[in-house]
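On to subunit A.
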Amino acid sequence: MQVPLLELEDVEARYGAVRALHGITLDVGERQVVSVLGANGAGKTTTLRAISGTVRRSGGLRFDGKALPRSPEAVARLGIAHVPEGRGTFAELSVDENLKLGAYTRRDRSGYASDYEEVLKHFPWLAERRDQQAGTLSGGEQQMLALARAFMARPRLILVDEPSLGLAPLIVKQLFDVLRTWIDEHGMSALVVEQNANVALEHSERGYVLEVGRVAVEGTADELRGNESVRKSYLGY
Partner candidate 1 sequence: MRAFRYSLRGLGFALLVAIVVYLPFRLSDFRASEFALIGIYFIAILGLNVLTGYAGVISLGHGAFMALGAYTTAILVADHGMRDLWTIPLAGLLAAAAGAAFGLPALRLSGPYLALATFGVAVATPIVIKKFDGLTGGSGGINLFEAEGITGLPEFLVTLPGGKVLSFNDWLYYLTWTIALVLFAVAWAIHHSRFGRSLRAIRDNEIAAAASGVWLASHKTLAFSISAFYAGVAGSLLAISAFSVQPGAFPVDRSIALLVGLAVGGLGSLAPLAAGAAFLVFLPQWAQDISKAPGVPAVIYGAVLIALMIVLPMGVGGLLRWITRPLTSRLYPRS
Partner candidate 2 sequence: MADVLQQVVSGIASGGVYALLALALVLIYRSTGVVNFAQGEMAMFSTFVCWELLDRGLPYWVAFFLTLAISFVGGVLIERLVIHTVSRSQALTVVTVTIGLLILLNGAAAWIWKGEQRTLENPFPSDTFDVGGVVIAAQDIGIIGVSLAIVVVLWAFLQRTRVGLALRAAALNPESSRLHGVRVSWMLALGWGLAAVLGAVAGILVAPTQGSFDQNLMLPVLIFAFAAAVLGGLDSPIGAVVGGVVLGVVLNLVGAYIDFFADLRLPAALLLILGILLLRPNGLFGRSVVRRV
């Protein structure tokens, strides 16, 4: 039995005095896309923040069998890329500079150049916009840029927070397609937080449904789609 890439065991997190996660247990395997579903306030975003270290957390968090460090910078250097809510675009910098920042943790200069080519293959429109200020891109383009930035780091695990937010269905499909292609080509895993459960389950192998800071339901995508309460509450049918 292979050790999962990411393991969370009874993880708790708090914002000041307010506890947001009451014991989350989940795992992500190699080359897997795992969805985190749930209503607003269920703790989905907090779960990602707990992994990347941007919120105070306690409990067992293991990456590749080793405990996750506390600071976001150290977590990033381990090969975990977090695409946050709000996309984290460096609005005043150019698209090119945004991508360069994505590769900040990379030590290998030669690898960077070839990856730049790789990324441009998946986001061809980026090549034309290299010198454009990132803040002037549309919402969908910024989301793509955020994904591209994350890819530039050649992460082993990517955490994506609400990628579909505010985007047209066609763009959302493109996004997930790119994600899947990159995973297939480069052996990455993804933990995707989504409010749009339908889209998420369509593109994931497994999923967790969070309620009030705890895991309420878990299973493969098919299992979740077959689960009646999940269907009624989150899938709308």
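For anyone wondering why these and not others, all candidates are chains of the complex that A comes from, given by their letters.
Keep this in mind: a residue touches a chain if its C-beta (ideal position, glycine included) is under 8 Å from a C-beta of that chain, and two chains touch if they have at least 3 such contacts; residues count from 1.
Values in this document were obtained by computation on a predicted structure and should not be read as measured data.
Student: Okay, in this complex, which of 1 or 2 is up against subunit A?
Tutor: 2
Student: Quick check: in the complex, which residue numbers of subunit A touch candidate 2?
Tutor: These residues of subunit A touch candidate 2: 52, 54, 71-73, 76-77, 81-82, 84, 88-93, 97, 100-102, 104-105, 149, 153.
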